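Mind looking over this structure? Questions follow.
In this view, the complex is presented without one of its protein chains, the others remaining in place.
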Amino acid sequence: MQKEILIAGFGGQGVLFAGQVLAYAAMDSGMEVTWIPSYGPEMRGGTANCTVVIADEEIGSPLTQHPPLAIVLNLPSYDKYEAEIQAGGVLVVNQSMVDRAAKRSDITTIFIAANEMAEQIGDKKLTNMIVVGAMLAGLPEISLEALEQALKNHLPARHQKLLPKNFEALRKGFEIAQAQMKIPA
Amino acid sequence: MQKEILIAGFGGQGVLFAGQVLAYAAMDSGMEVTWIPSYGPEMRGGTANCTVVIADEEIGSPLTQHPPLAIVLNLPSYDKYEAEIQAGGVLVVNQSMVDRAAKRSDITTIFIAANEMAEQIGDKKLTNMIVVGAMLAGLPEISLEALEQALKNHLPARHQKLLPKNFEALRKGFEIAQAQMKIPA
Amino acid sequence: MAAKGWIDVSDQYCKGCELCVNACPQEVIALDMSRLTPKGYHPAHLFKDGCTGCAICSVICPDAAITVYREVTRAAAAA
Amino acid sequence: MAAKGWIDVSDQYCKGCELCVNACPQEVIALDMSRLTPKGYHPAHLFKDGCTGCAICSVICPDAAITVYREVTRAAAAA
Amino acid sequence: MVALIKPDFAIAKNEVYCRPQAFTDISTHYCPGCTHGVAHRLIGETLDEMGLRESTVGVAPVGCSVFAYNYFDTDFVEAAHGRAPAMATGIKRVLPNKVVFTYQGDGDLASIGMAEIMHAAARGENITVIFINNAIYGMTGGQMAPTSLPGMKTTSSPNGRDVETQGYPIRMAEMLAQMDGAGYVVRRSLHDPANIRKAKKAIRTAFEVQLHGLGFSLVELLSTCPTNWGMTPVDALGWVNEHMIPTFPLGDFKISAAVAAIK
Amino acid sequence: MVALIKPDFAIAKNEVYCRPQAFTDISTHYCPGCTHGVAHRLIGETLDEMGLRESTVGVAPVGCSVFAYNYFDTDFVEAAHGRAPAMATGIKRVLPNKVVFTYQGDGDLASIGMAEIMHAAARGENITVIFINNAIYGMTGGQMAPTSLPGMKTTSSPNGRDVETQGYPIRMAEMLAQMDGAGYVVRRSLHDPANIRKAKKAIRTAFEVQLHGLGFSLVELLSTCPTNWGMTPVDALGWVNEHMIPTFPLGDFKISAAVAAIK
Amino acid sequence: MARELIKGNVAMAEAAIRFGLEAYFGYPITPQTELLEHLAKRMPELGRAFVQAESEVAAINMVYGAACTGVRVMSSSSSPGVSLMSEGISYIAGTEIPAVLINVVRGGPGLGNIAPAQSDYNQAVRGGGHGDYRNIVLAPASVQEAIDLVGLAFDLAEKYRTIAMILADGSIGQMMEPAELPEMRPINRQDPAWATNGNPDRPRRQLTSIYLEPHDEEITNLRLLKRWRDIQANEVRYKEYYLDDAEYVVVGFGTAGRIALSALRAARARGIKVGLLRPITLSPFPASVVAELAQRARGFLVVEMNTGQMLDDVRMAAQGRAPIEFYGRPGGVVPFPDEILAEIERMASSELRVETDPRMAWLERALAR
Partner (left out) sequence: MARELIKGNVAMAEAAIRFGLEAYFGYPITPQTELLEHLAKRMPELGRAFVQAESEVAAINMVYGAACTGVRVMSSSSSPGVSLMSEGISYIAGTEIPAVLINVVRGGPGLGNIAPAQSDYNQAVRGGGHGDYRNIVLAPASVQEAIDLVGLAFDLAEKYRTIAMILADGSIGQMMEPAELPEMRPINRQDPAWATNGNPDRPRRQLTSIYLEPHDEEITNLRLLKRWRDIQANEVRYKEYYLDDAEYVVVGFGTAGRIALSALRAARARGIKVGLLRPITLSPFPASVVAELAQRARGFLVVEMNTGQMLDDVRMAAQGRAPIEFYGRPGGVVPFPDEILAEIERMASSELRVETDPRMAWLERALAR
């Protein structure tokens, strides 16, 4: 088994941490994993993305051109990556920053208004956890529990108090995605 | 035809210029020639030497281990190079700085008290011209006239007035060497 | 009567850094939260009357985004 | 009565630069033209009486070639 | 709140300020509120006013201003980190009648480029140097610079610059003023409009010094790095005033007699 | 003239001066009368008097003093041209309790090594630098140095140093004194016994500064190059006095409060 | 110790500390900076030496000085910075003292960019500095391997009194992977017989790279080469994948090598008998392995993130016994497995000849693209 997950958005949307949480969960579940960011000279307002690869054997390339799974948090990323997803793949789209419909029908696109939902839960920093939760619906290799455990283990001490809200965000995202995918819970 | 001439002594004895005069004469006589010095960090009191190669075809190595011809202006050089001369070769020794006899009988060694002779002529800077003149006795390829011409052409303007004395030095050296070699003029 | 002024802020250059907002002595500049520039910033704009065309905003603007105009009063014209 | 002094100049180190000759206040040092050091220099030496052992030569010598001695007068010894 | 209507007098002939001619129409990559942009603007305005746009060769450094060559409508080259003064020397010696200037940050000029700037000044190299001192390495993400203040937290002095092991800030203007070859060496700040105006005057003088062939000219500009200082652009201006100026006093450190004469 | 007879009192116990213990018995390669030798002697004597021979690591430069490591009976390394202060930093940071000193010429320290010496001083690196200023490149045969005097003829300024194109002499001691990290920076001369004695005092103080951990210490010594100046050793001393001292005034340029306290 | 998810740059820095690093000297440069930043924090905590040097020139000469004292010392940089170290590297090699250097390679030449590249192979392997010397060069392909190679680098550097350089790339430096760090190893300072550490009660020691007498320098050059012979004999390291029955052999190091592995699996899935040789020691190069493979392989495919540098070593080792093809992505472009798969298929389905210059043949294809 090997699966690649691409996560893309604006700097500041928590793209890199979202990927790391997935990576931690995969590692703690005993899988091989790589996480690699796009990096550049210090400049504000740019886009950021990272690729997470999980597998049950030694991982070759940490990058892939056509990932089966992806999360896009803004319109530019959606425009850039929608075409790259493997047929049959799953794409989670942050509807709050995207004002258009899906162009592809050969992939499962999950629309989720992550910003608003995050603010409902009470912290818009949770946007990334909502979409990560949603992604799990298409990523059976990582259980919701494993992800929560990963957060417990790796969320910096000063943020531990935020764990409940993070869990809530994950669950919300997961449930909505499941609903959209019509996969019986 | 190819012949190598090694000239060695203390810095300040005019070793390098002696070699250059021979090189100029060879060049002006239409031969191929190379002149190469030993060079080192700026330090006084060291020994200096140079090798001149003359030939009638493209010259390969500008250096040789066993020259047929050599001039040594002091004892250390005599001790160092006497053994290296080709059998049958000619070695001109500045007797003024050397207090021992020749060790080899298979080469022609010409002893000449160059310092004293130079001072007789009136300028101890002429020591090198005396031994060069002597060397010509063993170097038929370069005529005394050619050497004098070379001096005329290449002695710096400010030293031109010294030409007559230089000529005298060359001749003196040449004659004594011829006498020692018993070669009919 | 204070000179009358106006500023145009270029959407192409403005990065919404608020240095002009802070520098404007008349306090008539603000970021326009209702608009985003192509680069995704809320640009500065005049939000009320009172601009004297003193051009201080253009002196502090790191992105040369501001063009400043001043009405030429009869007095000034005559001088 | 001036202190009596003496210098030994090492043939191994002396390069005949004459700095000591020039520095000696008593003018009792000269190069010994009758001798050559292994390196081929004429070494410095005391050429007449009068060395006070002031050690100025050793202060200027670039090659630490000079050893200076001074006779200990009764006065000095007592002190 | 209703949007204001643009008045009729807001037309070209009534412009009191507009973007310099010497600028290209490329928007800079600098972070919002970074005063690198102000420094650029002052140079652009000066090139306009002195009519030098078409006879100038600029030398960009390695640093956040590495792309300076994109923003000025003049010939430009991009130097190796710290070597802009050497590169400018090469250009100026071949083209003595052109105006040659370098634009350098503090890591570029005061750290890796120390030898090149010192010797350009010692040679009295007839070039102009605009030195942006923001007390930090911007481009690489906020490491300590030779100009970082004692105790200043950076990514390579996480507990604050410890002068015992990491040394003291270097005052380059004062240092370079010691060089006989230096004609004009001053320090200005970009933290408010009044100081920005003074900075511009200094830049103009520096270029005039070069035009008159009066030797090395340098303008050190205290500048901000909101991003790596972790402040808003506005707060960053205040930080320059409160913390940098005490360590890097503003002033004229070298005005040679010849320069004084033309001023 | 009869040779004098060595008197009986000329025995060990009556020695007023003899060759330093800290010297090896190797005769130096320096030209006759070159005051590099005097500088070496003063260092040797100081190491003796302070008992540092067995706890010192010296750093030799590239220059005529490249072989300094042969002459001192202490551990020694030989640095790349101009980088002795960096190499010394590497050693001192690992061995803070050892005495580390560099010995550098003006080409080494003031030309190619400008950045390393300036930053060693800025860091307040706790090392001692003996800086031999002979206004020329000795080892390579007499090219112009950053310290060559205006109009001075060298093999790379055959018509005399033209300050317009070749720049002005750099006064390193004055320059380095500007650094907050510098504890002790002075200039002395080796042209006569009185000055040589002063030079030795300064060298001793510099080592004491290091032992007390009071930061960067440097002693600049005006020195001769009879060979490349084309003078007799004696005339060369005079030339230092008449021509070098006016451009490189002797004096104390930096004595930090802490250093003043121990003096 | 437990596996943790850790970034390559941080992993190499922390590994160096645990393997006994006593002094670090460096200068910031992307994509290596996290390495310096980690040490800026950790070394002072541990009372060890950390200096942000004024430049890479100064950094390498600080390393030179510290190395002379016999402790474990390191510097790290990226391409342009390593070029500035060339003279110092040559001095260290000529002085025969141990030092560890890390080059997190970026796109070049010149300022280039900060993306992952392998274009400093020649500089690292053929020696960027002047004079006759060779450095040990190690190429990690994963964060775990990067950690392990840091330890190996220190051991080999000390064993052979030489420079050991880790040639990583931006991707190794920036990637996070689960990896296990070694235990913190206590520092026990040795006093190697050559170290100029100012210790009393022994004859003075000197360390220099000068041999004014050509004869002495020649002896030194031969001593270095003799040592290199031993290194070649004892220290070659590489990793093999599916080589036993391989008809085609892909050769790639570091990131290019691990990406090739993905392509390999796909190719195997399509029934192509292809294997992978991933050199870990780029210098000494596993020449004998290549020579042996050349006897039986139908063809080689060399894959690099440059325009073909290790390619020369493969060609020299193969001595014309098997055809060699090249595929490269220079300038900071990281190839995708699909591209390499396509090359493997092209190779497996075409008539290969030894004659052609693989680099230029590839160039023609690349320009055609």
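The letters A, B, C, D, E, F and G name the chains in turn, as written, and every chain counts its residues from 1.
The working rule: a residue touches a chain if its C-beta (ideal position, glycine included) is under 8 Å from a C-beta of that chain, and two chains touch if they have at least 3 such contacts.
Values in this document were obtained by computation on a predicted structure and should not be read as measured data.
When the full complex is examined, the chain removed from view is found to touch B, E, F, G. Among G:A2, G:A193, G:A269 or G:L367, the one in contact with the hidden chain is G:L367. Residue-wise, the contact with the chain that is not shown comes from G:Y91, picked out of G:F25, G:Y91 or G:F154. Within the complete assembly, residues 57, 79-80, 82-84, 86-87, 90-95, 105, 107-115, 117, 119-120, 122-123, 126-133, 208-222, 225-226, 229, 232, 306-307, 309, 312, 315-316, 319-321, 329-334, 354, 359-360, 363, 366-367 of subunit G touch the chain that is not shown. Residues 20, 23-24, 27, 32-37, 39-41, 58-66, 154 are the ones on subunit B that touch the missing chain. Not every partner is drawn; the one left out touches subunit E at residues 24, 54-57, 59-60, 66, 69-70, 72-80, 83, 86-91, 93-95, 98-99, 115-116, 118-119, 123.
Note that only the chains that are shown with their structure count from here on.
Subunit C and subunit F have Cα centroids lying 62 Å from one another. Centroids built from CA atoms put subunit G at 56 Å from subunit C. Shown for subunit B are the residues in touch with two or more other chains, namely 41, 45. Contact with two or more other chains is made by residues 31-32, 111-112, 114, 139-141, 146, 165-166 of subunit E.
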